[in-house]
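All protein chains but one are shown at their positions in the complex.
Note that the chains take the letters A, B and C in the order they are written out, and that residue 1 is the start of every chain.
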Amino acid sequence: MDGKEIIARRVAGELRHRMLVNLGIGLPTLVSRYVPEGMVVAFQSENGIIGFGAQPPDGMEDPNLTDAGGGYISALPGAYSFDSAMSFALIRGGHLDMTVLGGLQVDASGRLANWMVPGRMVAGMGGAMDLVAGAKRVVIAMQHAARGEAKIVPLLTLPPTAARPVSLVVTDLAVIEPTPEGLVLRERAPGVGVDEILAATTAPLILPDAIPEMRL
Amino acid sequence: MDGKEIIARRVAGELRHRMLVNLGIGLPTLVSRYVPEGMVVAFQSENGIIGFGAQPPDGMEDPNLTDAGGGYISALPGAYSFDSAMSFALIRGGHLDMTVLGGLQVDASGRLANWMVPGRMVAGMGGAMDLVAGAKRVVIAMQHAARGEAKIVPLLTLPPTAARPVSLVVTDLAVIEPTPEGLVLRERAPGVGVDEILAATTAPLILPDAIPEMRL
Amino acid sequence: MRKAISPEDAATLVPDGASVMIGGFMAVGSPHRVIDALVARGAKGLTIIGNDTGKPGLGIGKLIDAGCVARAIVSHIGTNPVTQKKMIAGEMQVDLVPQGTLAERIRAAGAGLGGVLTPTGIGTSVAEGKQVIAVDGRDYLLETPLRADVALLHAYEADYYGNLTFRLTATNFNPLMAMAAGIVIAEPDEIVPVGVIPPDHVRTPGILVTHLVERPR
Partner (left out) sequence: MRKAISPEDAATLVPDGASVMIGGFMAVGSPHRVIDALVARGAKGLTIIGNDTGKPGLGIGKLIDAGCVARAIVSHIGTNPVTQKKMIAGEMQVDLVPQGTLAERIRAAGAGLGGVLTPTGIGTSVAEGKQVIAVDGRDYLLETPLRADVALLHAYEADYYGNLTFRLTATNFNPLMAMAAGIVIAEPDEIVPVGVIPPDHVRTPGILVTHLVERPR
């Protein structure tokens, strides 16, 4: 099981029956593969559909039916399509139970940065600022470190996506929960020790008595 | 021709091809009977339809298709139905070319009162405040006086519907245009003299050199 | 998927004293069967949010007649003399809100907005106590979100996910209210299997609807 699969499987453990969930482009998209058997989850794509399914077979694509990355998708029975004002009314209005987003940095106060690296990369925030401001739960799915650099840091050095702290951070090494007291190390990836996690993290972590392995 | 017909016919003279027009309940509704031959006017009913037609024959009514007064209507080819947010987005957003409303009072500055008489009658503003604030042109269709009391007065004694002055007032006696200089008497009803109009009006009227009869 | 419930069961989900949005415009597009059940159960002290109070014996008017309503937040009461009488007698509070402002306040609640700026009501009694904010040299009233404990909707078709369609002028406030209440009860004219309503024709998604009332017999 590689890091991405660990992250996707563990995030899928946060899904609950009948939730409305938004998955960001990239790694978060993988979460939809691991919905527990028998659980019904409605996935929203912010470009305008709830209840989408896998890419159709070659030649059966509809140019008017895509995900937020522009990739072809299908519509499940009971799907609903809508305009951008409705899409973000659902997101901002507290109707979205959970969003799963990628991250560049999370800091000790739980703030996320995920939309630009000054001088190097300007992606734009797309829907991320609305998602973090509006979703009931914000789960960050990201590699614990990038190119040897810690991504879970004392204080953001990149521009924040929102003032609001995220709900949970799931990485290939750990599950970390931002709390008013600070970041709490909740779980370890299979076979990963607390020392390894601390070495890859520059933000201070609160260590509870029990830090179990993730159940995947 | 009675007073109501005079008013409705004269207001119909304000219609232009391809306008979107809202008609208030009561007297203003009559205007739709006098659309000039060959002219296409889209009528909006603020409860949610553009392009409605006459009441259907007995037994052919649809309980889900009514005007703002709750009366049965029909749908013309090309009709469009919508919710209340869209209805008032069209009204407030400047997409409505003209609204025709009843009035209790209009004053020298052109302000309208039409939604309550303190201590006697509280109808509520319904859509009137939005219509006066948002429509491109606001035409008032009303009797010149009621129970011997002037309705075109120096200063409103009833609660105003909006700060914005109306565009035109059409009564059974006259056509009066509010301007920054005051109310200008533009036209007389057939056979009605200026003196009769002045006697029925307590607001000062500006009298241009020519005050022609209405063309109906 | 959820089972449809009876209007009577739906009425028990509306506690006395609750704030209740009710769809409809002059009772067209109102959930008539749930209203009847609310009257039958003798609901008390409700705050009703809707376009109008219908007529005596019609739509929201039935709740007014039966003394279920402590307060009405509506745009128009001109067609209901009972509402006017009770208001003047002090038996009922009536808050009048311009219709377009009512729509935007409900939408703002559903869309997570802190409010909207509207030109409507400037220079009238509606502006009393409200913040006036100038944008590009024009004055606007700040109107704040309006939310309710329960929304009672009429729909044309529903599926068993709770996806809803509305019909012609029976649409009015229904899709807006579906976004702005904790408990959302929809009373459809027809219930169809999931997958029957095309995605583009759904107007309110099932994830917003907490309870579906069975179709009329």
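Simple rule for what comes next: a contact is a pair of C-beta atoms (placed from the backbone, for glycine too) under 8 Å apart; a residue touches a chain by one contact, two chains touch by 3 or more.
All of these numbers come straight from a predicted model, not from anything done at the bench.
One of A:V35, A:M129 or A:V184 touches the chain omitted from the figure, and that residue is A:M129.
Residues 45-49, 62-70, 75, 81-85, 87-88, 91-92, 111, 121-130, 133-134, 159-164 of subunit A touch the missing chain (whole complex, contact as defined above). With the whole complex as reference, residues 104, 108, 111-119, 131, 133, 135-136, 138, 140, 142, 144-145, 165-168, 171, 199-201 of subunit C touch the missing chain. For subunit B, the residues in touch with the chain missing from this view are 18, 20, 40, 42, 49-51, 75, 77-82, 85, 88-95, 134.
To be clear about the criterion, only the chains that are shown with their structure count from here on.
For subunit A, the chain whose average C-alpha position is most distant is B. Subunit B and subunit C have CA centres that are 28 Å apart.
The distance from the centre of subunit A to the centre of subunit B, each centre being the mean of the chain's C-alpha atoms, comes to 55 Å. Taking the mean of the C-alpha atoms as each chain's centre, subunit A and subunit C sit 35 Å apart.
Of all residues in subunit C, those touching 2 or more other chains are 107, listed in ascending order. Across the assembly, subunit B contributes no residue that touches 2 or more other chains.
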